[in-house]
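All protein chains of the complex are present and in place, except for one that has been dropped.
In this document, chain identifiers A and B correspond to the written order of the chains, with residue numbering beginning at 1 in each.
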Amino acid sequence: MTATRAGAGIEAALDEALGMLDETARRSVELDENEQFPADLCSRLDAFGLPARYVPTEWGGTSSDHEELIRLWRTAARRDISAVTAHAKTYLGAAPVWIAGNPEQARVIADAVLSGAPVAWALSEPGHGADLLSGSVTATAEPDGYRVDGVKWPINNATRSSHVTLLARTGQEGSGRGQSLFLVDKSALQPGTWRSLPKVRTHGIRGIDISGIEFDGALLPADALVGPEGSGLETVLLALQLTRTMCTALSLGAGEHALRLAARFTAARVIQNRPLAERPFPASVLARSAALLTAAEATSLVAGRSIHSLTAEMSVTSAVAKALAPTLVDATLGELAELLGARSFLSDVYEHGAFQKVWRDHQVVAVFDGSTPVNRAALVQQFPRLVRGFATGTADAGGLAEAVSVGSPVRPVDRGALTMLSRQGCSVVQALPALVESIGSRPTPTGLVDQAVALGAMAEYLHGRMAEVAPAARPAMAAYELAAAYELCYAGAACLHVWAAGEREHAAEPLWQDGLWVRAALRALLARLAVFLRVPVPAAGPGDDRLDGALARLVVDAATTGAPITPFGAPAPRTLQQGEDSRER
Amino acid sequence: MTDREVGVRVSGEDIERWLMERLAYYLETPVGEIDPEVSLAEYGLESVYAFALCGDIEDKLGVTVEPTLVWDIDTVAALTVHLAGLVAELPSA
Partner (left out) sequence: MSAEKLDALFGDLRDADNPVGHAAILAADERHEMLAEGERLLDAYGMNAEFVPAAYGGRLVRADRLAEVQRAVWRHDPCLGLGYGFSSLLGSVNIWSAGTHEQRTKAAEILLGGGRIAVVFHELDHGNDFAHAECAAVPSDDGWRLTGRKETVANLRRAEAMVLFARTSEVAGSRSHSQFFLTRAELPADRVLDLPRFPTSGLNGVQLGGLRFTDCPVPGTAMLGRPGQGIENALRAFQLSRAVLPASVLGSLDTALRLALECVHERRLYGGFAADLPYVRAVLARVFADLLAIDAFCGVGLRALHLAPEATLYAPAVKYLTSRILMEAFEDLRAVMGAQGYLREGSYAMFQKLLRDAAPAAFSHISLSACLVLILPQLPRLARKSWLADQAAARQLFDLDADLPPLDFDRLAVGMPSGDGLIGVLAETAERESAGSPVGRFAVRFRDEVLALRDQCAALAPSDLTIGASPEAYAVAGRYTVLLAAAAALAVWRGDDRQQEAALLGILDRLSGRLGGAPVLTPDERASAEQALFDIAVERFQDRRLLDLSARRVSG
């Protein structure tokens, strides 16, 4: 498959550009410890040309393939998720301008981004971070523009950025039309009318610029307004559909980083005369971790491709992806930490103490850009349409086929097609019953048909339960659990679609043989689904007992040789002291 | 509760044969590969695992032993002698 190879080529080129792994591994922990900005890695990302990929081609950028960007962010994030969190923020800050800005604004922000300037996105405020409706920063109309007052905090890149896209209230408090978006050029602001707030000390991502900005009568020209007055919230919500989807790349990188660390440890660690990796229980942890990471990747890649081909469904897709990927990866990191034992929190013993850093750093992903509960609430509000769409089996067949053809080219993004609420629901899930049927009628790896049927049955049951959820401004906990189940259902469907679309092409690859990855992923997802739905876990299928050993062996092999660790992964550079304690004895 | 029929003396040979069978079970190896003179630890009967065998001994022979018995007397041959002695001291019904 040429497209994937080209993709992997770009990832390899980025790895090359990022420098020696041993150096960056040691350095990133050191910077984190000292709360210093990962400037070197960020400038290597600049030099590689990553900022140009944040700019649509119509504004002079080099690419608008979101799968490729997810892959590149993952590749960098598996070295240092902090650095990518800092760098990627520019994509987030600029996104609303591509959606709602006029050509002049787009040109301004494109020039800034292409020149390597960081951009910030100022949404959060002290005291009510997630609640975009209650913003208290005001933009008051003046004869020549707007006067801005108030505090945005905590904001990634708030201090280092040259430009800030700012959400501020121009109308009634609490109204959906009460806020507007502004493109703020900090260098054009009158000194004394604004100031940067000090860096916030955080549990993870300690080195990056999480700070704030305070406006005190700052005057913005009238042409700073992005889109019509009162459209700010809508623009932000549409942009979040892109950014929430893309943030999942951070989880993929963190998950891969942690899995490689843990797998190398289990290969080197001898307990009662045998390496841990050869024991069934640790092997099952490695296999489950790899399976869940693969499920998160399938979700993330399909969601990223959906920006192009299922654009109008992104209100569902983005909420699913952003809630699912960090949750699965947080859970995986917790399990891997147990495997690593003391080496999960000793900060200079094993491979430079990388694990404790990635563990802390990654915990921010479930918090920013819409937390998991926020995304689940957003999904619950869309239940009625999802139930209807599932009942009728509605799906955009062409868009879906493109979305699940991981590694193939994508159509350009039609940003105008983004919509607040998906009218057709979610093709990935709604096409599941038909997919289950078609999988059942062709030669399939042992056990996969049973799993597909089980997934289909759970999806059916889930939608029945979703139909019972009464619309409410404050959904009950049970509705959140169904949302969590929906995410898993989406992930399972994404895995099956991607497998069905790619099995012939990848037949020779070990992770694809006998459907190894898809069976392991479905098994892990079905077990989690059963918990949220409070139903029995499906009984083990034929051949299930061999999945752990086979997958764990490939994972350990990948972690030690640098081969891709998931079916959609990329080769990784190797360290000099793999799986060994880096601390001198 | 014991498997030992009350009043029936268990011979040393019975004990040895039974011990060999239990060990073969725990170590998942044929009885024929167990040498009664070799330390059980050499076979990989790790510390905590050995407690399971002590539990079997109590249940089978109706004697009370320390959980650490197999740590201290760690060959089939020596265990057989020790256990036969304990059984002989049991009051017969």
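Convention: contacts are C-beta pairs under 8 Å (C-beta built on N, C-alpha and C of every residue); 3 or more make two chains touch, one makes a residue touch a chain.
Computed from a predicted structure; not experimentally measured.
In the full assembly, the chain not pictured is in contact with A, B, by the touch criterion defined above. Interface note for the absent chain: among A:Ala13, A:Val200, A:Val449 or A:Ala563, the touching residue is A:Val200. Between the chain not shown and the residues A:Asp450, A:Glu487 or A:Asp548, the one that touches is A:Asp548. Considering the full assembly, B:Pro67 is the residue among B:Gly12, B:Pro36 or B:Pro67 that touches the omitted chain. Taking the complete complex into account, A:Pro475 is the one of A:Pro38, A:Gly399, A:Pro475 or A:Gly541 that touches the chain left out. Contact residues of chain B toward the unshown chain are 1, 25-28, 39-42, 46-52, 54-56, 58-59, 67-68, 71-72, 74. Residues touching the missing chain, restricted to chain A, are 124, 127-131, 133-134, 154, 174, 200-204, 269-274, 279-281, 284, 330-331, 334, 337-338, 341-342, 344-349, 353, 356-357, 359-360, 363-364, 366-368, 371-373, 376-377, 473-478, 480, 530-531, 534-537, 548, 581, 583, 585 (touch as defined at the top).
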